[in-house]
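Omission of a single protein chain aside, the complex is shown with its protein chains in their original locations.
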Amino acid sequence: MVEVLITVIKIVAIVFVFAMGVASLMTLLGDRKQSAKIQNRVGPNQAKFFGFSLGGIPHFIADGIKMILKENTMPNGANKWLHTLAPALIFFPALVGWAVIPFMDHYCTGSVRTLADYTEVCIDGEWKNYFSIMHSDAGLLFAFAIAAVSVYGAAIAGWASNNKFSLLGGLRSSAQMISYEVSMGLSLAGVLMIYGTLNLNEMVRAQGYLFGGWLPMWGIVVQPLAFFLFFLAGLAETKRAPFDLPEDESVIVAGYITEYSSMKFAIMQLSEYVATVFIAALIAILFLGGWQVPFLYADGIRFLGNHWQPFAENPDLWYYFTIMLRIGAMVLKVLFLVWLQFMMRWTLPRFRYDQVMTLGWKILLPLSIANLFITALILTIL
Amino acid sequence: MALVETRPVNRIKQNLWDKSYIPEIVRGLAITTRHFFRNMNPDKSQRSTFTREYPEVPTVYPERYRGLHRLMLRADGQVRCVACMCCSTICPADCIHIEAAEHDDPAIEKYPRVFVIDELRCIVCGLCVEACPCDAIRMDGGVHIPPYTERGAAFFDRDLLMERGGLSLAVQGGESK
Partner (left out) sequence: MPKVTVNGTEIEVDKGTTILRAAAEAGFEVPHFCYHPALSIPANCRMCLVEVEGAWKLQPACYSQVTDGMVINTKSERVVKAQKAVLEFILVNHPVDCPICDQAGECKLQDYYVAYDSQESRLRAEKVHKVKVFPIGPEVLYDGERCILCTRCVRFCEEITATNELTIVQRGDRAEIRAFPGRELDNKYSVCTADICPVGALTARDFRFKCRVWLLNSTDSVCTGCSNGCNIHLEHFRNEIQRYRPRFNPAVNDYWMCDAGRLTYKEVHTDRLLHPTNNGAELNWHAVCETVADKLKRAIDEVGSDKIALVLSPQASCEDLHLARKFASDVIKTSRFYMGGKRDGDSDDFLIKADKNPNRRGIEAVFGSTTAALPFSQLVDDIEAGTVQVVYMMDQYMPVDAATAARFVERLDKLKLFVFQAQHQGALAQKAHIALPVCSHAESEGTFVNFEGIAQGFERAFAAHGESLPHWQIFMRLAQAMGKPFSYTFIQQIRKEMFAPRPDSVASGTAEGVPVE
């Protein structure tokens, strides 16, 4: 019973508070405020709470109310059933993926000791999964599998709208997502070989190793090319600029979202932002050490073989402090990556469609295969 | 065979590093990031946004701003205009409508029976003021054409324009005294 309650709390906290909260704030802060700052504008500031514009935040509440109150239209000749189903098909995988994202290591009911190879073991107790919804040994596969499902939503939305632009948007979206999933997966193969696991939490744990006592062996250090490839492919996968061909405003109106209005439109927009945050979380976990804070361990600070132990008289206090810091680190890393993605979005112009395909198949794919071979070679030699 | 004039174009040779566009992307990111942080500065004067916060902060009109029309008056309060139609002829927006009529006083001879300016159609160019040979029409500095909710309210007729006007020192037929 308690387990179920804990799971429910985890779902609410991670999916609805964190993922949805960040995503919906992104619609305002990332899309409108950040672009305004970059372009020397002020951005939205006219919606106010008691005369305070609060950095424009009331706008996203106003937008939400507007979306709910708007008429829900459906074009003539659209497939009613699929047209209504498609937003759900896009929204569902964007949320379900969060099940395997660890925000912190498992909680140890006993005391934690860090070994010489910087792995933490739980003594006199057991690991309790309190900080990710689901502890799965196939976590990464699960994330990929779920992410791939969202192609169906876009394609169905495009087809069911009975609109040329929507159909083109749906086709572009499916072609682009399928193309980039290949290089995305292959670029991670090297990482998987090094960590030897698909469990995301285990991967983060492995990144706690300090090389030479001072260099955290994060994914970005051991697999710099893979980080680069995965970041690019992730950008393309979330269909944000410069890869926002499926909703190329100047060419195909709004792509597969063209014929959606009201909350359906809001959900489709929102799931794109949730996908952005999800990719940011994956990158943080795979390449930026996830919840790891450098040199900070559950039983003290370690640097160049030295070991300090603050609050030595009360190790539990230090442990709670570490948990807080680690969750904060994870959140900050995700937010930074989201910010970076939006910076990319407002910096680079949109690609031409053939360039997107060229980049995916002729550049990213060979590079990720090369990365895989080189990694395999080095691992064999070592 | 026709001669074709050719001009050699020096193409910049790109190496592999340039072709990856990584340096250019980084440069672009640096620019946008610089802008982003400059405009996040809590000191608003240090930001490079030049948006005028219009309804909160009133606009400063330039010294030579030409705004709302007015019709000038003679010493006895009659309209200065003699309905020569110079303003309505030069008006590029065709927003001035004048109907001339015979004045009882033969020294004045002609006056505008109807004088209507469509302030919504007016493009505020000031050519009517330039064209007026009698100093009869002027445009106010600093006074903006007000917003209207009704189309008809934008038609300023002679009496309304005269209400806004003042005494003109011009003399009919130029300076004779």
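Chains here go by letter, A and B, matching the order in which they are written, and residues are numbered from 1 within each.
Following the convention adopted for this analysis, a contact is a pair of C-beta atoms (placed from the backbone, for glycine too) under 8 Å apart; a residue touches a chain by one contact, two chains touch by 3 or more.
Computed from a predicted model, the values in this text were never measured in an experiment.
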item: In the full complex, displayed partners of the excluded chain; value: B
item: Touch criterion as defined above, residue of B:P23, B:P133 or B:G166 at the omitted chain; value: B:P133
item: Touching residue (missing chain; options B:L68, B:V82 or B:I117); value: B:V82
item: Touch criterion as defined above, residue of B:P8, B:P55, B:P106 or B:G152 at the omitted chain; value: B:P106
item: Residue ranges of chain B at the interface with the undisplayed chain; value: 82-86, 89, 100-102, 106-107, 109-110, 133-134, 172-174, 176-177
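Assume only the chains that are shown with their structure count from here on.
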item: Geometric centre distance via CA averages, chain B-chain A, whole Å; value: 52
item: For the chain B and chain A complex, residues of the former touching the latter; value: 25, 28-29, 31-33, 35-36, 39-40, 47-51, 53
item: Residues of chain A defined as touching chain B within the complex; value: 34, 36-42, 343-344, 346-348
